[in-house]
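Only a single protein chain was left out; the remaining protein chains are all shown in position.
All chains are identified by letter, namely A and B, in their written order; residue positions are counted from 1 within each chain.
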């Protein structure tokens, strides 16, 4: 019969009139993002070995890093992500062997100005010559200690 | 009395062209004399961009084509590269691909049906489908970490296994979704005004559908039984029991209705795939740096809009020499100009909506 569908439609909308609403009132209540959510990036400076795998994996050359040598170790001086070009594909996080680069569930990355969008994760001054010397000295001391307890150190190194 | 036709620019900034799409209409009053589709406003040169990326790095770009069903776009490209390199994908990965692919298809069809209801004028249908699409996006977010541009597929498998919280969520969705479909049927499909607007409007004859190389729901709406998943089963689709819904008139209503029916079938596939989901690895043994042998490969999948094909040419280097995508909505759009002739302005919107284009894919 003509008109049956019209009445059925009215029934459906009437039904929703009094049911619970699905809106989440955003600034007051926030949705919990799933653990894998691709949010803002986090970088653990101590874990990072400045290998640059993440920068290589990036399809858009978002990641720019500057590194320097501190003793034998490579350390990051600057780690800047040009988020405005980021696809949030997660290749950089996947490429990271040391689990240093990670996604967090922070979703609000918007800024008023384009140049503020840039995400600077590490920005520290270049090590002074004294620091480099200290690091070298420490390394030398460490090497001596390592020679003394070679087996133990080896086991530890494998863990790391 | 001397009368003359006038030109109306429908788009690129028009709420019903589903993005930045332009149709130049030659109108006689409200009747269309000639319609000229003008695509290209969203062209980003993905095919060219791909030539400067390694094989794996192309995947995030394929997401940006049909962003309503990003998983399926991933799949098409990945399948072509796998074919080129002769990679055998582990079974569990295939099942995961089927599950996320079908969920993506449902999400895409939800947008198509909801936006179609919005095009016809019933905005409530639009909100209802988006409400239920949110559940799918939540699930896909659990799996891949993103809500729209997933980049979840990898050459030789998928990025990560299903998390534990995915299974109860999908179970809940499978239970809930058929009633949602009934709701759409009641609110949109069954509505007489909707039927009056869409039935016998924009009829595509089966011959024309074949001649214009249409695919997907647009082709099946004309009654031609061609679904890649059944006709030439790829991946593990031959193991599932599902039907291919067909239309009989080839009008807008059939094209719309097929999408609703297909959602139900996709849900059946998801259900079966979850039952059969085997244990095992999710990635094949693939070298770190992909260097396919020189040659080319073409792979096709059934995306939500039609046949999505990816053609990859390799010169042996880590970067593809040439990538080409057969984008279904672009090819389906080829018939639009002819289809619109003789109909009213409102019908142009109805016909365009029934073809279900995504501009990211049309312009690539």
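In this section, a residue touches a chain if its C-beta (ideal position, glycine included) is under 8 Å from a C-beta of that chain, and two chains touch if they have at least 3 such contacts.
Note that contacts and distances are computed from a predicted model.
Chain not shown in the complex: UniProt lists it as "NADH-quinone oxidoreductase subunit H", one of "(2Fe-2S)-binding protein", "Stage V sporulation protein AE", "Sugar ABC transporter permease" or "NADH-quinone oxidoreductase subunit H".
Checked against the hidden chain, the listed residues B:56, B:117 or B:273 yield one contact partner: B:117.
Within the set A:9, A:71 or A:90, the residue that contacts the chain not displayed is A:9. Along subunit B, the points of touch with the absent chain fall at residues 6, 8, 14-16, 30, 117-125, 127-128, 131, 187-188, 191, 193-194, 196-197, 344-349. Residues 6, 9-10, 12-14, 16-23, 25 of subunit A touch the missing chain (whole complex, contact as defined above).
Please note the rule applied: only the chains that are shown with their structure count from here on.
Averaged C-alpha coordinates give centres for subunit A and subunit B that are 31 Å from one another.
Within the complex formed with subunit B, the subunit A residues making contact are 2-6, 8-9, 11-13, 22, 33-38, 57-59, 87-91, 94, 103.
Residues of subunit B that touch subunit A in their complex: 53, 56-61, 63-64, 124, 131, 134, 138, 141-146, 149, 151, 159-160, 163, 165, 183, 186-187, 190-195.
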